[in-house]
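A protein chain is absent from this complex, but the other protein chains hold their places.
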Amino acid sequence: MKMMENVAVMIIFFMLLGLGFIFYGKIGGHGAKQDIEKYVQLQAVKLAKVVAALPEVRCSEENVPVQDCFDLLRVEEAASKIKDTTNERYYFEILGYSRVAIEEKYPGNGSIIVYDNQPDINPTSDLEEIKFSYIPIYIPITLFNATINQYSFGVLEVGTYDK
Amino acid sequence: MPKKNILTKSQMEIMGIVIIIILFSVGLLFAIQYVILKKPTDVKKSFLQAELSSNSLNAMLKTNVPECNNADMASLFKDCTGVSQEIDCCIKLDPTQDCIYDGSISTTGMADTCYVLNQTINKILKDTLNVWRVPYIFTAYYVESDPLAWTAGITSDIPCTMEDEGRPQEFTLPTTQGNLRIVLKVC
Partner (left out) sequence: MFKKRLSKKADVEIQINWIFILIVGGIILIFFIGLITKQKTVSTTKLNINIRESLDTIFTSSQVASGTANLINTPELEVDFDCDNYYVGEFDSGINKPLGKTRIIFVPDRLEGKQLITWSLEWNMPYKIVDFLYIIPKEMRYVFIFNTDDEKSFAEEIASLMPKDVKPEVISVNEISNLEYTNNYKTRLVSFVNQPLSAQLNPSFEKKDLSYVSIVPDSNSKESGKVVFAVYSKNPANNAYDFSYARNTQDASTFPYIDYNPEFVTEKRYPTLLGAIITDSIDIYECMLKKALKRHSYITSIYNGRVDKIILATAEPDHPLKQRNCVAGMYQVTDPNLLSGRQELNPITSLSTSIEKCKNNLAYCDPYGDVQALVSVNKKAQDNSCPLVY
């Protein structure tokens, strides 16, 4: 009788322990999900900072960088150079799976896609449907056109493709 | 005597259960407090609020306005608040039209700098912050004075709620009338 009681106590003890672990696991999972979301957001913000500091596109006066300013001629050149397949891999290391576009809002209107690299989704893969979300960040900037010495109001669109 | 023993044993067991329940409740409370009720940190939002307001203002003030002989907007602010306006602005109703610098806005396209500023800032903010559904408030004022009249209509379609209010970005522009504060608050 006493033995049965002991066994019952042990079963309840292990059940409580198991429940505790399940609860801990669930909380851990919840925390991990939040961490992933935070990481994805941080990646987009980090990328925006990296793009703004790229010497390929930013304005400079006697090599002194002009804050939040993109040189239109450099942007055009960079866009065509990056699209070149030989350079694509190099810039992939800096920008990863993302899209970088610059749009003029005033006085003119126009848009240049500097970089756009979407992850390849294998269409034959039927294991799991992979969806990539695009989370863009818009940052107001000035666009400098050196040939006509004009600053325009533009927008830098930076977004990462995340699973 | 054995009756007393049984009573003590059952009391002890109840005490055990009580301790287990207390421990369990405390654990549960901690979990709810720190994990479930924890507000997720929105990195992007805090970055954007700061970045959007400061960049919009900086970029706007540097932008050249073709309607006003390519003068930058910082000069237009100074001109608009000055005693006499020296920058000639012209809003062409059609591209072939020439501006005649002695008439009124409606017939010849001449415009004062304050009017051009209002139109330009409105256009820029409507094409950007409004499109992104970001509420904002734009004002310009001299210290201890009311906001300038021409800035009155520059607000977003969506109102700012108290909960969303971000830190306003302020730019101080020295003018002949004193220091002009240009403020853009992104919510």
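Note that the chains are named A and B in the order they appear, and that numbering of residues resets to 1 at the start of each chain.
Convention: a residue touches a chain if its C-beta (ideal position, glycine included) is under 8 Å from a C-beta of that chain, and two chains touch if they have at least 3 such contacts.
Values in this document were obtained by computation on a predicted structure and should not be read as measured data.
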Q. Who does the absent chain touch among those shown?
A. A
**Q.** Absent chain, residues of subunit A that touch it
**A.** 2-3, 6, 10, 46, 49-50, 52-53, 55-56, 60-63, 65, 71, 73-74, 77-78, 80-81, 87, 90, 93-94, 146-149
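Throughout what follows, only the chains that are shown with their structure count from here on.
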(Q) Distance between subunit A and subunit B based on Cα centroids, please, to the nearest Å. (A) 23
Q | Contact footprint of subunit A on subunit B as seen in their complex | A | 20, 24, 27, 31, 35-36, 38, 40-44, 47-48, 51-52, 55-56, 58-60, 62-66, 70, 72, 120, 123-124, 127-128, 132
**Q.** subunit B partner contacts - residues on subunit A that touch it in the complex
**A.** 16, 20, 23, 27, 30-31, 34, 37-38, 41-42, 44-45, 48, 67-69, 105-107, 135, 137-142, 150-155
